[in-house]
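What you see is the complex with one protein chain gone and the rest in place.
Chain IDs A and B follow the sequence of writing; residue 1 opens each chain.
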Amino acid sequence: MTNLHELSLKQLRTGLDNKEFSSKELTEHSLARIASHQELNAFINVTPEIALAAADVADQKIKNKDVKSLTGIPLAIKDLILTKGIKTTCASKFLENFVAPYNATVIEKLLAEDAVIVGKTNLDEFAMGSSNENSAFGPVKNPWNHTKVPGGSSGGSAAVIAAGLVRATLGTDTGGSIRQPCSFCSITGIKPTYGRVSRYGVTAYASSLDQVGPMAGNVEDLAVMLNALCGKDPLDATSVSLKTPDFTKNLGQDLKGLRVGMPKEYFIDGIQAEVRSAVENAVKQLESLGATVVPVSLPNTEHAVPTYYIIAPAEASSNLGRFDGIRFGNRATGCETLEDLYCESRSQGFGIEVKRRIMMGTYVLSSGYYDAYYLKAQKVRRLVKNDFDKVFAKDCDVIASPVTPTTAFDLNSRVSDPIQMYLNDIFTIPVNLAGLPALSVPCGFDQNNLPIGLHLIGKAWDEETLLKTAFAYEQSTEWSKKNCYK
Amino acid sequence: MFIEDYEIVVGLEVHAQLATQSKIFSGASATFGGNPNSHVDSVTMGLPGCLPVPNKKVIESAIKLGLALNCQIRNYNRFARKHYFYPDLPKGYQISQFEEPICEHGHLNITVDDMVRNIGITRIHMEEDAGKNIHDSRTNASLVDLNRAGVPLLEIVSEPDLRSPEEASVYLRGIRQIIRFLGIGDGNMEEGSLRCDANISLRPRGSLKFGTRTEIKNINSFKFVEKAIFYEATRQLKILKEGGVIIQETRLFDSATETTRSMRGKEGAADYRYFPDPDLPPLHIEESWIQEIRSKLPILPHQKKVELVESYGLTDYDASLITSERENLEFYEEVYSACKNAKLACNWMTSELFGFLNKNGKHLKDSPVSAKNLGQLIKLIDQGILSGRMAKDVFEEMFETSKTPEAIIEEKGLKQVSDPKEIINIIQKVISECPDQVRDYLAGKEQVFGFLVGQVMKNSGGKANPKLANEALKSELQKLME
Partner (left out) sequence: MAMNLSKEEVLKIIFLARLSTKEENLDQMINDFNNVLNYVDALSKVNVDNIEPLAHVHESYNIYREDVCGNGLTTEEALLNTSDRSGSFIRVPLIIEGES
């Protein structure tokens, strides 16, 4: 039983259904590993009682052969996503004691599949960050090397899989927050097409960019999780009415006829040489599996990061207006006036990066600056999207690139330089601006044994091709089999 | 006009709550009242993760009002966020419409002192209402109730086309009347479902340039619209006459003192930072939907008024009275359809019924006399079955008991005698019982005719049709002369 944490979701399903082990045993194993890996600081809140109670219910259902895709399987949830009756902090001091009175739609969907939720994972405060260092509850350590960041903002959700604490988690991705930590931690994760998964109950960072997605140890597990999450939600007007395909169905198909685009703007100077060569090798591997590789151009790539750092803060400054200390969250004491109450509650509750983005967002929307910044950024956003539309219309079916320019960097090395930190997301941000699906799959290690991820970007609503491509690649290489379990 | 050298220029921003079951962006109850914070859900509370989804009926209502006010309906329109911090505004922003409102370029005709004036409607947009703050200086606290937060509102913005407090009041009543005719809201100013802000400025007569305006908030009754504008115009006039300058500002109307006062401090900081709400996909209103709504619009008060005057022959005054409220018109039409006598229906409704309702402090909707029964009563008069006098007695009984006129007539045996034979029988009896008076009449003393008619009526127990009795008595006496 000691190797339960090495089994995939598929193996866990078989084992549970064949009564090789119970959900209770599996959950206890997961909770024990969480307890022995506390130095990672990957969880903000672990909920053993709730998890064990859910495991008991699941075991009963398995006994009655009433089994769904995730019955009895322990999962962890990024603490940006609301869970009824369990604290949701968003890694913010502001919400230190906040208990949501309702579940996010994605939580309802996982519970409908009888999943066992073991706890809430650490993140950058309100999902604003690329290193998980902007957490009011301290940084998460990269399981591959404890002096390195795990990436962010879904750093906790990536680290718990890499460390073998649970097999799958939920993350959110606004500018790379699923894909970048997956790349840094050698796991897989997908940001679905904007509108594919409900955002209801997910604390909003930048509403026009945010998307929930699964993170897992391999591509097949990712597809199983994605199946559970998708679908139109009447509570989210931006979720789209499209039939959800069975994302596991096309896994195993060959790549003949697949056209893989390599954008020249994504293979530039300044990328760590090992990252570049690992990704180039991965593309060669796809070629050997039957794909054809075509050079493409996305000329507006360089504008994506500044565009993002106008649009995302603008929406964030608006979305965070509700954190005013009045109905919930931190309320400063001893304030005599209403204005003091607002300013003090927010100033005490928010961390430095959140304040930076609120200030920037407030500025770019303010009277006299809206046209020059916000409106301009929306226009450039269209240029970025048009680039992808053109390339996908005639040149290729998927785009391959690095996820990040470098492997995981040292803790504390970039916190004082916001722009350096922002540039880390140069390859992931354009995808969110264009609303496209994209995933990260392990494709190598650098000389310090730090993971490297392959970034695959797909056409809108075509997660199937992405998963098929990633699965074929994964099955033909050994990268995903390497782990750092202790 | 109280100001000799200046012209008052007024534009109104009217906020009308819509009568929907649920709120504009969520399924919480939109009903007025309730215990504090009981008509709420996660969206109303502005909890993290909540998302708005628009209520279709709100969009439909906005289109209805737009069509009724002769607006163009924007095919492409969308919601925007308006940001400010206030305890009754849970999200830190109000979802409203900014650059792309649903209706634009409309107008409403109003009549003041027999002059018809065309008042431009700049725009109508949809937005959510805020909650309520109750201030308690005793405990040095304000108390917040979010039941009203998220209740749907239409904001109707007029052009600065109004020229007097009276015009503003008539315009506001006109808007309310249309809202009620359309059935999209109740326009109740006491409950705050209709509210109004006024932009007021003065300019020298003949000048085309507008003066500096002030915005008056918190006007919550028809009476106060006129008072607030009157006070503010007077205040501005005083400043101008003393050579002062009007400061563009927001002022609060205080209904207790009937004055306005400056809301200092809020102005400098206001920067609403509007931007299109990313949570709400744009609206693309199909022409077919507009046509469908147009085809189902009820006939509007001004159209109905013309019909009542031209086809029904009512006076202008009566037609205005009947069409002033949707329920008046509906009641009238039911009375009319039961009796088919337009003038009698109007007279009985506006004098008898309204008089009785007034005396008893009742509203038309609580009338003990139903429209159908009133129509039935009028029909009985029209057919000569009841005299006017008898009808009044029957009506009183109807008002007391809510019974049908037939039932009351049956109970009291009140039916008018209109059978000529029966009347002639009574006349014969009177002639034989009053030989002296008959002789006097035949001798030329015509004044005894009245006495003889009285005897006939008395003998019939008051039920003889007076007109018939009169004619028949004359002809019977004539026979005696020959």
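Basically, a residue touches a chain if its C-beta (ideal position, glycine included) is under 8 Å from a C-beta of that chain, and two chains touch if they have at least 3 such contacts.
This is a predicted model, so every value here is computed, not measured.
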Could you tell me which of A:K264, A:K379, A:K394 or A:K482 touches the chain that is not displayed? A:K379
Those residues of subunit A that touch the unshown chain are 97-99, 101-102, 194-195, 208, 234-235, 237-238, 240, 300, 303, 306-307, 309-310, 317, 324, 326-329, 331, 335-344, 346-347, 350, 352, 355-356, 358-360, 362-364, 366, 372-373, 375-383, 385, 418-419, 422, 433-435, 460
Given the full complex, what residues of subunit B touch the hidden partner chain? 20-22, 26-29, 35-42, 44-45, 53-59, 78, 85-88, 130, 132-137, 140-146, 217-218, 250, 252, 263-266, 269, 271, 273, 275-276, 278, 280-285
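Rule of thumb we're sticking to: only the chains that are shown with their structure count from here on.
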Just curious, how far off is subunit B from subunit A if you go by their C-alpha centres, in Å? 57
Enumerate the contact residues on subunit B facing subunit A in the complex. 42, 45-54, 81, 83, 85, 87, 90-93, 142, 144, 271-275, 278-281
Please name which positions on subunit A make contact with subunit B in the complex. 81-82, 88, 90, 95, 98, 100-102, 104, 199-204, 206-208, 234-238, 314-315, 317-318, 320-324, 326-328, 338, 342, 362, 365-367, 370, 374
